[in-house]
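Missing here: one protein chain of the complex. Every other protein chain is in place.
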Amino acid sequence: MSEQSNFDQYRRRFLSGSAATVAGMAVAPGVLLHEIGHARPASQAVTDEVRWGMLIDSNKCAEGCDDCVKACNEEHGLTGHGRPATDSQWIRKVTLKDKQTGHTQTLPLLCQHCEAPPCVDVCPTGASFKRADGIVLVDKHICIGCRYCMMACPYKARSFIHETLTDQKPYSPRGKGTVESCTFCVHRVDDGETPACVEACTAENHNAMVFGDLNDPSSKISQQLKQYNSRQIRADLQLNTGVRYRGI
Amino acid sequence: MIKHSLLVLVTGLLLGMVMPGQADDSLLPEIPAAQARFSETQGCVEPTADMRRNHMKYILHQRDETMHRGIRTKQYSLVECINCHVSDTPDAARVSSEEHFCSSCHSYAAVNIDCFQCHADRPVKTSATQAMPAVAESGSASIPVLAIEETTHE
Partner (left out) sequence: MKQVDFREIDGGKPFYMLVGFIGLFVLAALGAAYYMEHNGHYVTGMTNQVVWGTPHVFAVFLIVAASGALNVASISSVFGKTAYKPLARLSGLLAITLLVGGLAVLVLDLGRPDRLIVAMTYYNFKSIFAWNIMLYTGFMAVVAVYLWMMMERKMNSFTKPAGLTAFVWRLILTTGTGSIFGFLVAREAYNTALLAPMFIIMSFAFGLAIFILVLMGMYRWSNRPLGDAILYRLKNLLGVFVASVLYFVVVYHLTNLYITENHGVERFILLDGGIYTKLFWIVQIGLGGLLPLALLYLPATGKSRGWIGISSLLVIIGGLAQIYVLLIGGQAYPLEMFPGKEVSSSFFDGVVASYTPSLPEFVLGIGGVAIALAATIVGTRVLRFLPVSLADSQVDPHHKAEETAA
């Protein structure tokens, strides 16, 4: 008996040591960020100490550029089926032209991760929910596909999956008959990275998107929000969105 | 009349008993081998008998933990199950065929599985952070042993 427990102890030490080595070797090449989030250990639950947010500078957003959209589609396997009316779009580029002055600008529009999300209020099963750290998600295990959240979203951020899917990305499960929307790349955020769209925008040196912890006054996003004027889209609804914009 | 039907019944029973007797083994599911072991002594993250009976309980609990609390430990992670139990070669079995690890038993037990409407049924290498299961450098074992920290279950 004691032999067995000794062996177990040995095994555990051996395994955790190997795990650390190999995990480090596996993770290292994937780390290429400008800002690493709080790398929370995998076994620790999220808390509201952190509130994730995004700041998008429309002035730096170029017309015709859709690097963020392409990165999102790649990350989550949004291949599209040639049916724009029913294909999912988690982030899209919106072009605005002022009716009075003719001034044009573009910006990416995605789920705003509101603090008081209407989609969460209306979901009958509670599948649409807000995580403690502010990320609004759809628990597709209990989503019944009623699409009420899509009716309720003031930003038309949600998409319904209209066909059978195969070959989903392992960290972005999605299936027919459920509703989905931008998750702030929650699987990356939980690993201490930034969303794919932000990473792509930064990698191409457009620097129009900043992601970070709104509750941390020393984070890059908090400093920029304090320094520069920014707005929420449909601010009059007082949803206190996590995504803010400069230049609108 | 009664004697006749009795004769038919007995003949049918005898025939029925004889026939499958020859093909007994093919009735049980052929479960494909996994790509790694959890430890030297244990194949899966829990003893096999426990997993056979309770894997659903672990999966259901883990999904709520991951979804709502952001807990992404690997021991009961569905992604890790797939990484280990299904090969990532292009011709690996899909869940629709009986040769897929999950389907081999589920089709035998006639229990419908819903997971793969959304979840990938094969491992997909998308980036370095989503690599195949980290395997330990093991000198003695012929099958690689997984490097997963055991989580204490409540």
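Going by the order they are written in, the chains are A and B; count residues from 1 in each one.
By our rule, a residue touches a chain if its C-beta (ideal position, glycine included) is under 8 Å from a C-beta of that chain, and two chains touch if they have at least 3 such contacts.
Note that this is a predicted model, so its numbers are computed, not measured.
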item: Visible contact partners (per top-of-document touch definition) of the missing chain; value: A
item: Given A:C143, A:C197, A:I221 or A:V243, the one touching the chain that is not displayed; value: A:C143
item: Hidden-chain contact residue, picked from the options A:K93, A:R188 or A:R246; value: A:K93
item: Residues from subunit A at the interface with the omitted partner, ascending; value: 81, 83-89, 92-100, 109, 118, 120-127, 142-148, 150-156, 158-164, 176-179, 233-234, 237, 248
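Heads up, the rule we're going with is that only the chains that are shown with their structure count from here on.
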item: For subunit A paired with subunit B, centre-to-centre distance based on mean C-alpha positions, whole Å; value: 32
item: Interfacial residue positions of subunit A with respect to subunit B in the complex; value: 7, 11-12, 14-16, 18-19, 22-23, 26-30, 40, 42-46, 75, 129, 131-133, 137, 139-141, 164-171, 173-178, 186-187, 190-191, 193
item: Touching residues (chain side subunit B, partner subunit A) in the complex; value: 39-41, 63, 65, 67-74, 79, 82-83, 94, 117-120, 122-124, 126-131, 134-137, 145, 147-151
